[in-house]
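A protein chain is absent from this complex, but the other protein chains hold their places.
Letters A and B mark the chains as written, and numbering starts fresh at 1 in each.
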């Protein structure tokens, strides 16, 4: 797996895949910068009149419902429809799942469109699986990732998606394999949209390797976690952390990632 | 008051109150990061279909009209209606008051809903009180804060709101008490949305202390002003200033705030 991850990092930098994000206003700048930092090319667009055409030219589609409204949900559906028609990978970030009935209703519809990959924190993944996760505490995780593994497995089986539960330990659940990643740093949770960045990077890696969304997800999460660890050592707080993570995503060599990765694989 | 402010800072960090911001696109990322840095949990959402539900789960609501349009004004009205029904504090940031008749018409309607707290610069507060402030110069203050005290008193009496006029000296006007804060640094005015950050932090403190919006406002303004002073010493310009303020909001101890605060209290 380590060799594969190294290869993927180099492939993204070489191919510079186009990633179309329909995402929330809060994170757009940082998401675009993170995509550029790993070597990908970001596109953000949502006009109904161009959704089908835009998806034609990109390598992957990222759907993040953070600041959804009726117009944007329609944009998401149009883009996903085209991605499915063309067989391109699309990634769902169910921001704030469980916070309101409207959000859950929209997520139910999006799930029916069978995301290639889903990434959320533990409480979002549990809400998505309609397991009771208790009252949602904003968009930050209040559950340990481990507690959401059951929900992730359910989503994987029901919708065929690779499911990533991110947290202190990131858990990536595929058809037969589950991988635990223990990289990362607590200061990452103090930077808004770090989860959204993770989802966008998964989009870049899935675009570069559309036939293996499981390994693409592991690669993206490993790269971000290690960038976060290195950035934290250089940071005085969340402001400098946001800046340093971008620098690290840009600087990190594939060798460094391979040597620092903390990965555990299980088969079920 | 100093002891109270120390306590409030610790309470926000401990409670991590949810703050719902309906704010402008320009500042969303920085606002969310500032809320996280002081220990609060940001939510940004505006879909009509979820406004009433979202306000149910938060501790305070921040309304900022910076990039308003018809849809977003309706979102604001729905959210405020729910906040008022549930007795939750809401804070109004009248960005660009006086710039256009549309903005002033919207603000007139929002004022009728009786904000718990209002924060603006001198020219915005004067425009809000329909005192002639001269031509608005964008969204930055062109009047000395002191000149707006009369307007602030009028708004306090007419709508029952705590009113904060921010500037070189921040003036917080309550029912019987006015407090002047002389912390802060001129470089803060070169970072976009610093006023919006102030309003968001007031939201966090009001959520943690809903029964005393006056002291909540003083606490938030003191914390930001002192963070700005400390950040300015470490900064080479507005770019590093924006980053360093977030680091300082995260790092500042309650003792440091109490020892650095420059506060003057008057009773009327």
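One rule holds for everything that comes next: a residue touches a chain if its C-beta (ideal position, glycine included) is under 8 Å from a C-beta of that chain, and two chains touch if they have at least 3 such contacts.
No experiment lies behind these values; they were computed from the predicted model shown.
Q: If I consider the whole complex, including the chain that's not displayed, which of B:85, B:100 or B:157 touches that chain?
A: B:100
Q: Given the full complex, what residues of chain B touch the hidden partner chain?
A: Here the touching residues of chain B are 24-30, 66-70, 96, 99-103, 135-140, 190-193, 235-240, 242-243.
Q: For the chain that got dropped from the picture, name the residues of chain A it touches.
A: Against the left-out chain, chain A lists 16, 18, 25, 28-29, 32-33, 36-37, 41-50, 53-54, 57, 71, 242-251.
The rule we apply is simple: only the chains that are shown with their structure count from here on.
Q: Give me the rotation angle that lays the C-alpha atoms of chain A onto its copy chain B, rounded to the nearest 5 degrees.
A: That pair's rotation angle lands at 120 degrees.
Q: What whole-Å value do you get for the distance between chain A and chain B if each is reduced to the mean of its CA atoms?
A: Computed from C-alpha means, the inter-chain centre distance equals 33 Å.
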